[in-house]
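In this view, the complex is presented without one of its protein chains, the others remaining in place.
Letters A and B mark the chains in the order given here, with residues in each chain numbered from 1 onward.
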Amino acid sequence: MEITFLLIVEIIGTLAFAISGIRLAAVKRFDWFGAYIVGLVTAIGGGTIRDLFLSTTPFWMLNYWYLVVTAIALGLVIIFKRYLVRLDHTVFIFDTIGLALFVVIGMQKSIDFGFPMWVAIIMGTITGAFGGVLRDILINEEPLIFRKEVYATACIAGGLVYWLIAYCNGSTVVQQVACATIIIVVRVLSVVYNWSLPVMGNDSKKKN
Amino acid sequence: MEITFLLIVEIIGTLAFAISGIRLAAVKRFDWFGAYIVGLVTAIGGGTIRDLFLSTTPFWMLNYWYLVVTAIALGLVIIFKRYLVRLDHTVFIFDTIGLALFVVIGMQKSIDFGFPMWVAIIMGTITGAFGGVLRDILINEEPLIFRKEVYATACIAGGLVYWLIAYCNGSTVVQQVACATIIIVVRVLSVVYNWSLPVMGNDSKKKN
Partner (left out) sequence: MEITFLLIVEIIGTLAFAISGIRLAAVKRFDWFGAYIVGLVTAIGGGTIRDLFLSTTPFWMLNYWYLVVTAIALGLVIIFKRYLVRLDHTVFIFDTIGLALFVVIGMQKSIDFGFPMWVAIIMGTITGAFGGVLRDILINEEPLIFRKEVYATACIAGGLVYWLIAYCNGSTVVQQVACATIIIVVRVLSVVYNWSLPVMGNDSKKKN
């Protein structure tokens, strides 16, 4: 039952990530193949980097449904293009839930591989946030998460809560639920209240 | 004898891929070292990604002639720059033969590592087409294969034929020859008849 629930959440998260990549590829007028690859890289790129760092086979080589879900995402964007814009809030919600789940998956896998918690936090953040960095490299843009949004920061905050609860001997389920909740809350609040991190390079202009 | 023939084809393919990378680096006015690296990445980048995904040592670390062939490609471009432009068709033919061979090599290696056919098709396509993606990232351009040409699509078509013949219990040699032939035919026809994949993002303008 829990496996089924997690699987559904992972599918929805993969779908949301892939749609976000495909829509950016559409803005750049890539062809269908290019859009598919950009969507795929957005959805599985972070986990792929994580698995290379963990010296293990990339997860999507063991299960083809990530490719299928990305194909469905491509079909949805092609067919329902105009309606998707009106669904921006829905996509945002799914994207945020997917982000939270990806971080938890990345952290758990790193811990299972025997790495300490600080490595797990980095791997969780990479799993959640670095598919988007690869996406931005492929479409030849400066990575969005380095400039505009509280995104990776939410992952790190969730990872620290995971650590804190582990430190207090909380159960794994509590760690995971709390981590995911914090990520969703921080990300939603940051968009609602327009939070952002300080920008580099302002000082000289403001203070001089 | 077959090994010798395959080796010659692989050398020619590596040379053609490296020349294509070095010529693009020349357009960007990179220095000799930069052009060499761009040529090398074009030639061996796809196979390197494949080998990292297969959790094995990149093939070019076991045999230095890929580096030597790239150095020869650099010398050829520097010395015969003006003549190479007239040889565009020859370079295209070699590039296409190299592409077909690289896909076959990538598929065979994945199968030898015990992966299923759908992974082999992806690895073949990565071997053939993703050196060019890395090249375009290095020269800071949007990847060409995402916009203009039937290139990766030819690899996938060849891979599907490989699969089909394997499914029909055809011998390995027949699979490989048919796969390579399809790739060459699809790519040549796509250039002759100016085939391309549908582009994303047209719909709103055409249909509204």
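Throughout what follows, a contact is a pair of C-beta atoms (placed from the backbone, for glycine too) under 8 Å apart; a residue touches a chain by one contact, two chains touch by 3 or more.
In this text, all values refer to a predicted model and were calculated from it rather than measured experimentally.
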Among A:Ile11, A:Ile137, A:Leu160 or A:Val185, which residue is in contact with the omitted chain in the full complex? A:Ile137
Take the complete complex as the reference. Which residues in chain B touch the chain that isn't displayed? 22, 25-35, 37-38, 48, 52, 55-58, 61, 64, 67, 77-78, 81-82, 137-140
Identify the residues of chain A touching the omitted chain, counting contacts across the whole complex. 52-55, 115, 118-119, 122, 133, 137, 140-143, 145-147, 152-153, 196-204, 208
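Note that in this section only the chains that are shown with their structure count from here on.
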Cα centroid separation, chain A vs chain B, in Å, comes to 30
